[in-house]
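Below you'll find the structure, written out as structure tokens, and then a few comments.
With one protein chain removed, the remaining protein chains of the complex are shown where they sit.
And then chain A:
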Amino acid sequence: MWCFSQVKGAVDDDVAEADIISTVEFNHSGELLATGDKGGRVVIFQQEQENKIQSHSRGEYNVYSTFQSHEPEFDYLKSLEIEEKINKIRWLPQKNAAQFLLSTNDKTIKLWKISERDKRPEGYNLKEEDGRYRDPTTVTTLRVPVFRPMDLMVEASPRRIFANAHTYHINSISINSDYETYLSADDLRINLWHLEITDRSFNIVDIKPANMEELTEVITAAEFHPNSCNTFVYSSSKGTIRLCDMRASALCDRHSKLFEEPEDPSNRSFFSEIISSISDVKFSHSGRYMMTRDYLSVKIWDLNMENRPVETYQVHEYLRSKLCSLYENDCIFDKFECCWNGSDSVVMTGSYNNFFRMFDRNTKRDITLEASRENNKPRTVLKPRKVCASGKRKKDEISVDSLDFNKKILHTAWHPKENIIAVATTNNLYIFQDKVN
């Protein structure tokens, strides 16, 4: 039973392009929630410490830090405009008091350090409190400066900038389980970096054909395996996933496994390839499964079985009879993401009309919910939604033709340990919690 918890962002309908949310990600403990937007800004929310008295809900998320991660650039050599939009944010596991995250736009990845300062030194001998230097001749006694508490200040600083390694547009970054390296993937290549080294990166996948006229597929997403530091997967616009083992060779152009569901050739249409393009790939926390999202469905693959997925869930099958219009308005190219819950028992993905869907892998039940300000009293239980494909529309159902295709939920995230989810509409961030008790 999902309840509304919070909503962040402006109420007005006129959305500035910079405010469009482009990525949402919880950190490894779930205490921090980061968002990136088209304007190149990152906003980090922190969960407040649980109030033992108010045990009916878990802590709320409040703004912790916000900074400009990327700025628009122009590549004069190639006449190429580089958007500042944050494509992905990935958190590093916490090693010390500071937090680290990687954020990337189309061309440049940055490592940001977010640190807290809650005390400052006072009582210098040579400086006044306001910073002005004292005349040394007026100093007659010495004192030891001490740290005194101050209002919490959260500072974000760029520690590494990983630039100039991608000719095409970066779509994914993924931190390795060794916590020392990470990969970045663009349309045609995947590079391996060391977090400490910015002037060098290794190319591990290159699918660029010698003759660009022969180009038939691009890389759409990539991710490292959660436990095996030598294994990663990448998905393609043709609906295939390749698993690669970095121990096999330096250049992983030959996959170790190829995951592809056979297609009935008689069912093939103009749209087949476009709707089979995988927009997101995510390993389960266990590492045993991976999930892919294509335009109409979510598929769960067992890494031990390449020839078909073990589970397929239809997200919005009713759109199959609307593909012509969806092609004309470009919606057919929308890239939806997907995510697992902490125990890998439920998966979630977004749809149109600000609807999002959850599929319980054990009970095989699914639910459609809506992110809307209509039910925004805390702890209001969300009412399940239903779309009527054709024929007689029941009360409370919405017909396919009434769906608002401009209200898309492309980015969702699930707290790694609890039933708290973050759902991004175009410019608002919703936080929902499972009803406690």
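Convention: a contact is a pair of C-beta atoms (placed from the backbone, for glycine too) under 8 Å apart; a residue touches a chain by one contact, two chains touch by 3 or more; residues count from 1.
Heads up, the rule we're going with is that contacts and distances are computed from a predicted model.
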Q. The hidden chain: which UniProt name fits, "Isocitrate dehydrogenase [NAD] subunit, mitochondrial", "AP complex subunit beta", "cAMP-regulated phosphoprotein 19" or "thioredoxin-disulfide reductase (NADPH)"?
A. "cAMP-regulated phosphoprotein 19"
Q.
Using the touch definition from the top, which of A:D106, A:D280 or A:E370 touches the missing chain?
A. A:D106
Q: State which residues belonging to chain A touch the missing partner chain.
A: 8-10, 18-19, 21, 35, 37, 39-41, 43, 63, 66, 68, 71-72, 74, 78-84, 106, 168-169, 187-188, 212-218, 237-238, 267, 269-274, 277, 320-324, 327-328, 427-429
